[in-house]
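Here you go, one structure.
We show some of the complex, not the whole, and keep each chain where it was.
A and B are the chain letters, set down in written order, and residue numbers restart from 1 in every chain.
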Amino acid sequence: MSGISGLVRFDGRRRDQVRPVKVTRNFIKHAEGAVLIEMGDTKVICTASVEEKVPPFLKGKGTGWVTAEYSMLPRSTHERSPREAVKGKQGGRTLEIQRLVGRALRAVTDMTQMGERSIWIDCDVIQADGGTRTASITGAFIALADAFAVLKKKELIKKLPLTDYLAAVSVGKVGGEVMVDLAYTEDSMAEVDMNVVMTGRGRYVEVQGTAERTPFAKQDMDEFLALGWQAIQRLTAIQKELIGALD
Amino acid sequence: MSGISGLVRFDGRRRDQVRPVKVTRNFIKHAEGAVLIEMGDTKVICTASVEEKVPPFLKGKGTGWVTAEYSMLPRSTHERSPREAVKGKQGGRTLEIQRLVGRALRAVTDMTQMGERSIWIDCDVIQADGGTRTASITGAFIALADAFAVLKKKELIKKLPLTDYLAAVSVGKVGGEVMVDLAYTEDSMAEVDMNVVMTGRGRYVEVQGTAERTPFAKQDMDEFLALGWQAIQRLTAIQKELIGALD
C-alpha cells in the first residue's frame, strides 16, 4: 500500500483518509442519548430512547434488548425520495440497514447487565452523501453509551454494559483504486463496496462486501480490510475521547 | 386586554409574546429551499423540492402544484412515538396537518404563474415543544419562497408567484388566560386550542379552534383572533426581512 498517499481524491482526501468527523451530543433534548454525527456532508441524527420493558420473547428473562430503526428524510438525497410512511412500508434497503445497526450494537452490549429494559436506536438521515449506514452505527454507539450513562447516573445500572467501542466505515474500489469512507460521488462509481463494522480492539462485528460490477479478488479483500481497520481506529479513538472509559 | 403584560408565563413570556424565532436557511444542501425553523424548543426542517411535473389531474393545464408532507422523528417528543413507516400508515393527525400545510401555502401561491411543475414541501419535526404545525407553515413559506427564487434565478419563472407572506401561530386558553404560541406544557393544559394562519396583510387563510375541554364563548374567539394577528405580524415581518419583497 505504498501508493496510498499518492492518490488525491475529488475532495482532496488521501485514499486512507476519512472525512472530517463532527459529533454533537444532546442534539435533541427529550432523548436519553441524542447525537448528530457528521461525516463530511453526511449528517445523521442518532437517538437512544429507554423503554422500561422488553419484547415478549424476553419477558421475565432478566435480560435487556437493543433495537434500531433507520430512515432518510425525503430530501436528504439529491433527488427527493418518496416517504416510506406514505408508501405504507419500509423498503428492503431500510430494513437491511436497521437490522444491521441493531445487530452490530447488540454485539458489543452485555444485555444481561442492562436490566429488563429496551433501548430504541433511531437513525434519521438529515443529509446524505454516502456512508449513511456506517455513520449511523458510529453515531448510534455514542448515543447508546450516553443513554446507558443516564441509567447509570440514576443508579439503575452499575456500569455501562458495553464490552468495547464500535464503529463502522465503508471501503471500496473506485476506478481501480481502493479507498476508504466513500462519498456519494465515489460510491456511485464503485466497482466494489464493502462495509466494515469493528470494535475498538480490532475485532470484526460485520463485514459486508458486494461486487457492484465486477467480482473481486482475494488481494482486494485484504486491502479493504487493512484500510478499514485503519479508519475504524481513528473513529473509535474519537468515541473514546468523547465517552471516556467504558465503565 | 389591558392585563396582557401582567401575566408571566412559565418561561417568562407575556401572554402576547411568541417564543424566540430562529431561521436557518440552506440547512440541507440538496434541496432548492431548506429551512430549519426554531420557535423556542420546537425545531422543524422545512424543505421545498422542485419536481418538473404535475399530478395527473393538472396535466396539460399550464398550472403548477404545491403539496406538503409532515412527519415527526420518533424521539422528537417526550416519549418515543412509533414510526409511521413501521406502522404502515400515516396517522390521522399527520394527514390533517399535512393537508393543512399544503392548503395554506396554495392559498398564497399563484399556481398559474409557476409553470407545470410541483413543489413538494416536507416538514420534519426534529424536536417538538408545542406548535409544530404552525412552525411548519411559517418555515415552509420561507422554503417555498427560496425554491421559487432558485427557479427565478434559472429564469424558469419571471417573479415569485406568491401573493402575500404567510405565517401561522397557535392561541389558546390556559387556566382561564388567553395566550399566544403555546409551548407543550401550556398546550397540554389548554381548555381551548386554536391555530390561526394569516397573510402579511392580515387576511385569514385558516382558523381552526377546538374546545379541548369546555366549549368557549364568542368573546374568547375575538380575543384569540386579536392575539393571533399580533403574533402573525411579528412572524411575517421576520419573513419579509429574510426574503425581501415578493417579486
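Definition applied: a contact is a pair of C-beta atoms (placed from the backbone, for glycine too) under 8 Å apart; a residue touches a chain by one contact, two chains touch by 3 or more.
All of these numbers come straight from a predicted model, not from anything done at the bench.
A.B. asks: Count all the copies in this homomeric complex, not only the 2 that are shown.
C.D. replies: 6
What we mean here is this: only the chains that are shown with their structure count from here on.
A.B. asks: Centroid of chain A to centroid of chain B, CA atoms only: how many Å?
C.D. replies: Result: the chain centres lie 34 Å from each other.
A.B. asks: What residues of chain A sit close enough to touch chain B in their complex?
C.D. replies: 28-31, 34, 41, 45, 47, 49, 51, 69, 71, 73-78, 80, 83-90, 94, 120, 122, 124, 126-127
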